[in-house]
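Here it is, the structure in full.
With one protein chain withheld, the remaining protein chains of the complex are depicted in position.
Now for subunit A:
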Amino acid sequence: MSEKMMVQIIPPNHKLKAKAAGPNSMTKEQALGRAEAVVKSRAAEFHQVSIASIAMLADFWHATAKKPGEFDEKDVRTLAKMAHDLKGQGATFGYPLVTDVAASLFKLLDRPPLKHPAFKEVIEVHVSTLQVIIAHNMRGDGGGAGQALLKGVSAAGEKVINATPSLKGILGGEQPEDDEDDDDFDRFAPL
């Protein structure tokens, strides 16, 4: 039997839609209102979690930076994972500026220019910036001061990355040369 003949196409069913019709229904506005109330009620907890996450990253970085010799790729991978987690949780927990700075740090660590003389210094700048943001509880975009911080760390990261092209992705494999960041997931979604 040819490969084409072995393909099975199982038609879509509407079981989930049938399951989602019942007496306890609520509108989108009602559902989102309840969820946003949950997020709001946990602002203090998210602040503490963000403080702890950034402290953990800073501690790990400072311990790594003190090690003699070249960077261990495993340490850089761990740091990249921490930056990736911060990028994901920052804005969800009310700190979009943390997301932006962590994204810049992750971009640097995902294709680490280990030999660049300023690599260590630029990581340090990112870590210090994250500590400043959370110490001053800079929510939202952080205003003029926050944006100035972001502009500074992003420029430093880009400068080091651009000086060392075609590096290997440390968490996600090789980065195609023509690939660019694409935050518009909506083009994959039907709504």
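The rule we apply is simple: a residue touches a chain if its C-beta (ideal position, glycine included) is under 8 Å from a C-beta of that chain, and two chains touch if they have at least 3 such contacts; residues count from 1.
As a convention for this text, contacts and distances are computed from a predicted model.
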item: Protein that the absent chain corresponds to, by UniProt name, given "Acyl carrier protein", "Serine/threonine-protein kinase RsbT", "Response regulator" or "Thioredoxin domain-containing protein"; value: "Response regulator"
item: Listed residues A:R42, A:H62 or A:K151, member touching the removed chain; value: A:R42
item: Contacts of subunit A with the absent chain, listed as residue ranges; value: 2-14, 16-17, 19-28, 31-32, 34-39, 42, 45-46, 49, 81, 84-85, 87-93, 96, 99, 103, 106, 171-172, 175-176, 179-183, 185, 188-191
